[in-house]
Every structure is written in structure tokens, then in C-alpha cells.
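The complex appears here minus one protein chain, its other protein chains still in place.
And now, chain A:
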Amino acid sequence: MVREVAESCVDSLLTEMVASYCNRFYANKPELAARRIEAIGYQVGHQLSERYTMERPRFSDHLEAIKFICKDFWTELFKKQIDNLKTNHRGTFVLQDNKFPWLERISIDPSTDKVNSAEDDSFTTAENKAASTISMHLYYPCGIIRGALSNLGITCAVTADISNLPACSFVVRVKA
């Protein structure tokens, strides 16, 4: 039987990890915090894909490996598959999850909303804050995907696009 824990354990751990790196360890260096969070994801992705591919033959090409991430790997983590996969057949893959679970429960610190008195300003500040908080949370899953693919022999860069929330697209660019 597969061992399980409460979903809130993972949620709490991820929230606290991101908060610790962004607000305490590297409070004024967001790019360093981002790199550390991505590195944690990379390690987890690397280990998970090692485990999930133990009983499988090698993947014949990049597309096969990416499909494995979209189907089996995603299902192990989120109990569902990636909803849409696109590729330009030149090394770029876009994996879209229509409702990415890890973005569902992020709340933004309200204390930052009331700092500015000018209405327009405070709105932009709050927006920016929200956007940067969300992007900090995305370094972790990007790292997981990059780590998982690296374990399958694919060197790549992974970024996330959240212009269509709650949908989230992960863009994988394979390095030649």
C-alpha cells in the first residue's frame, strides 16, 4: 500500500519553505531565494523520477519522456494528468494544467495592501506583491519538472506562465 499523509502537510511545508527563504534567509535577495527554492524542487524531481521510472524501459525520444511527465508523473503527484501538451517540435514544450492545485490555496499577506494612501499606487503594489508571491511558489514545481527531466537525460530550462489563472503553463525548453 502506498503511504499517504494529509494534503495539508505538503501545503504547510511548501508555504513555510517559500516564506522562510523569501522573508528570512534571503529577505532582500529574491533572486537568491528563487534559486534555492528551485534547487529544492530540482532535487525532489530528480529523486521522484528515479523512483517512478524504475520498472520502465528507456524513453526513445524527448516527446516520450515529456509525455511520461504529463501522465504518470503528474498523476503520482496530483492524482490527475496535465490537461494540454503543445510543442513546436524544436525543443519547446508547453504543459498546461487547467487548475494547478498548488496555486489554489495561496493567500497574499494583507498587511501590504494598506501601506500606500494613493489608491492607484496601492493597487499596483498589491498586484505586484501578489504576482511576486505567486511566482515564488512556482519555482518549486518548475524545479521538480527540471529535476525529473534531468534524471531522464534531458537538460532543459523550465519556466511557468500564469497569465490565465488558475491555469498554469510550464514551458520546457530543451537545451541542444
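In this section, contacts are C-beta pairs under 8 Å (C-beta built on N, C-alpha and C of every residue); 3 or more make two chains touch, one makes a residue touch a chain; residues count from 1.
Methods note: contacts and distances are computed from a predicted model.
Engineer: Determine which name in "Trafficking protein particle complex subunit", "Eukaryotic translation initiation factor 3 subunit B", "Vacuolar fusion protein CCZ1-like protein" or "Ubiquitin thioesterase" the UniProt entry assigns to the undisplayed chain of the complex.
Structural biologist: Going by UniProt, the chain not displayed is called "Trafficking protein particle complex subunit".
Engineer: Looking at the full complex, which residue from A:M17, A:V94, A:I134 or A:V174 touches the chain that isn't shown here?
Structural biologist: A:M17
Engineer: By the contact criterion defined above, which parts of chain A meet the unshown chain? Give residue numbers in ascending order.
Structural biologist: Residue positions of chain A that touch the missing chain: 2-10, 12-14, 16-17, 19-20, 25, 36, 39-41, 43-44, 47-48, 51, 76-77, 79.
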